Each structure stands twice: as structure tokens, then as C-alpha cells.
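A short write-up of the structure that comes next.
A single protein chain has been removed from this complex, and every other one stays in its place.
On to chain A.
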């Protein structure tokens, strides 16, 4: 204790204290944000799901989407969008929408799995549309190399070759795909949420979609073989890094090397 109190006026004490504070705050924040992560699961819909879903819809969605999901001037009709669209939009928290904007933002989900499933069952009952995909397509056990080729040809121009996301026009964007569940990836391809085009089964077969999911999960699990990936954003983050960190450290050394003269 005495040693500690003697060192308290050390020039580096303030820096050490600051680092400690940042570490504790950051650690607590990281713990707090990972505790509450959602898990998706699907079970078959029943008539009671449909009626419960109808009630949830009337209470939470009908303001914009209209009674019976027939649409209004603020939001499109949901007849025929299918269970997959609801599961994606509600399951990722994009719906109910946080605010008007270029596209719906991801946010903590508002409904639990059961409620989401009930909503999906209700909307699916209004008209035929893409269903929630079968679990056999979501096992991420397909051909990663083939999925990679499909991804580069169909997805990389917006989502980036490493699935790190990218910009679209007028504030719209393609999000990064790390951490997205296989089910949501599949549903996004089959329903085309926000500004994404629809990749129906004629475009990319269900096996192809499975391969893409396999590829995405594989590169996510692989991590970055070369060390920290700097966001997988390509030469811009690399250039920024060499200018700020690389040259910064070297300038610190040059100052040190020339500090004892004149």
C-alpha cells in the first residue's frame, strides 16, 4: 500500500488510471451488450398463431401497413410478402421501424420469437409468399468455394467481397453480414428487404443460397489469417493505418533519436 501511495505522483500515474478506467468501462459495456442476444427458432404455425398474430399486427403494425395489411400511403401492402419477409424484418428489429429514413435500421428486436412467429403466420395467411426456409438449407454445410463465387458475382458489389458492407446512393447502404443468422441471410435473399433485390429460386437455387451461407459462415469462423483485419475495408483503412499508426510511431522515434541535441 505504501509503495502504491508513493507512486501516486508518478508522471505515468494519470495515464495508468485513465487506461484502467477505460478498460473497466469498456469491459462492462461489452458484457452488458452481449448478455441479451436473440436466438431464432422456427416451429409450425397453427390457427391460434394466426389469430394471435392478427391481434399483434393490429396493435403494432396496422398504423402504417393498414388494417388487414392492405397498405397505406406510408407503407406497402404486406399481402403476399410471405412469412420469410416478416421473420426477417421483425426478427432483426428493422420493423417496427425506428424512424423514417432512406432505409429501415437494424435495432434491438421488439418482439420475442413466439410473437415474431405469430406475426409471420398471420401475414403468411393473407397470401402466398416466400416461406421461412427449411432448416436443412441453413446448416452452413454446403460448398463454400461455390458459395464464394456466387457471392462475388451477386452480392459483393454492394456488400463488399469480405461482406463488410458498402454504401448505396442517397444514404442507403448494404450492411455488413458478420453475425447475421443463416435464416436471416436466406430470408433476405428470398424476399429482398429494404433496397436489396430479390434473389428468387430461379436466380439462385436453394442449394446456391445454402452455399452462400456456408461461405459467409466460413469466412466469419476463419477470422483474419493475417492479423487484425482493420475492418476488411480494403486499401482505404490500410492507407489510413500506415499514415496514422505507421508514420506516427516512426515520427515518435525520429523525435526520440534527435531529442538530445541543440
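The rule is simple: a residue touches a chain if its C-beta (ideal position, glycine included) is under 8 Å from a C-beta of that chain, and two chains touch if they have at least 3 such contacts; residues count from 1.
In this section, contacts and distances are computed from a predicted model.
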Legend entry - Omitted chain (choose from "Fe-S cluster assembly ATPase SufC", "Multiple sugar transport system substrate-binding protein", "Cytochrome bc1 complex cytochrome b subunit" or "Inner-membrane translocator") - UniProt protein name: "Cytochrome bc1 complex cytochrome b subunit"
Legend entry - Chain not shown: contacting residue from A:11, A:179 or A:225: A:225
Legend entry - chain A, residues in touch with the chain not shown (by the definition above): 102, 144-145, 148-149, 152-153, 156-162, 164-171, 173-174, 215, 218-219, 222, 224-230, 232-243, 245-247, 249-251, 253-255, 257-258, 261-262
